[in-house]
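Below is the structure I would like to discuss, written out as structure tokens.
All protein chains but one are shown in place.
The block that comes next holds subunit A.
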Amino acid sequence: MTTVGTTASTARSVRPRSRRPWTPSQIVLTLLGVAVSAVFVAPIAAALFTSLKSEAEAAEIPPHWLPKVWTAQAWKALWSTGNLTNWFVNSLVVSVCVTTVVLVVSALAGYGFARTEFRGKSVLMGMVMSGLMVSPAVLGVPLFTTVQQMGMVDTYWGMILPQCAPAAMVYILYKFFQGVPRELEEAAFIDGAGRWRVFLTIVVPLARPSLAAVGIFTFIASWNNFLWPYMVTNNPDLMTMPNGIATVMNSYGIQWAQLMAGGLMAGLPLIVVFVFFQRQIVAGVAHTGLAGQ
């Protein structure tokens, strides 16, 4: 009796040390997992199948899952009619620039706030914390008029630079740099290294996981950013993927098969990245999240 109880509770417990045999509770949990996963994947699967239908079939009532006639016409039409390649390049340029600038700028600032002294530091830090509450959604109109004044409406600069001052990323790195043992730096100071050298050769390599997390999240946020590019660009040639799909493709009168194909094109790069870098991304979310805790 006791033995049975113990085995059951061990099976229910979490940490897999080795491959365990299928127990009833594991079978139930796995089936549940499969069912829930199916619910989560179903909309994407539906989009994929629809993108492989003809426009007429995609609009049929009632709808059906699998195409009766498989055709790539929606995907072909996308390439020939849309500015899709343009949008793709724009998205890539904007996201890569934003990610690079954010990484450099917030690593420097995080370190500066965590480890150096200068006049007015606490006031500036308070200012940065208040910046956590500002986003294009909150201050859209004044931000737009500012960018307009600078003459950056409908330019790459106008899309990129306002995304490059994320207080949250500075805060995450600030928290991390505070945890770096001072002894490491002091040893290098004794050897005659200056601030910048210590920063570049000791602190930055230590911070690689945090920087990866910040980089990955900045890239995702920037690739998927809709609101700011939507406000600051009207020129279809300058639009990013999410923006172009939502405004230009919808304004033709919705062609569902094409719209689904376009959506998959916009989503695919990040999904592929996720499949390859899953471990780092999950660690990154954990890391960023736990820093905010």
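Following the convention adopted for this analysis, contacts are C-beta pairs under 8 Å (C-beta built on N, C-alpha and C of every residue); 3 or more make two chains touch, one makes a residue touch a chain; residues count from 1.
Keep this in mind: contacts and distances are computed from a predicted model.
Comparing "Sugar ABC transporter permease", "(Fe-S)-binding protein", "Formate dehydrogenase major subunit" or "Putative tricarboxylic transport membrane protein" against the UniProt entry of the hidden chain yields the protein name "Sugar ABC transporter permease".
Among A:Ala77, A:Leu92 or A:Leu143, only A:Leu143 touches the chain left out of the display. Within the complete assembly, A:Ala246 is the residue of A:Val93, A:Val180, A:Leu206 or A:Ala246 that touches the hidden chain. Residue A:Leu124 is the one among A:Ala77, A:Val93 or A:Leu124 that touches the chain missing from this view.
Screening A:Ala59, A:Ala77, A:Val96 or A:Val180 for touch with the missing chain picks out A:Ala59. Residues 9, 12-16, 19-20, 26, 29-30, 32-33, 36-37, 40-41, 43-44, 46-47, 50, 58-63, 65, 101, 104-106, 108-109, 111-113, 115-119, 121, 124, 127-128, 130-135, 137-149, 161-162, 164-165, 167, 170, 183, 185-187, 189-190, 194-196, 199, 220, 223-224, 226-227, 231, 241-243, 245-246, 250, 256, 259-260, 263-264, 266-267, 270-271, 274-275, 278, 282, 285-286, 289-290, 292-293 are the ones on subunit A that touch the missing chain.
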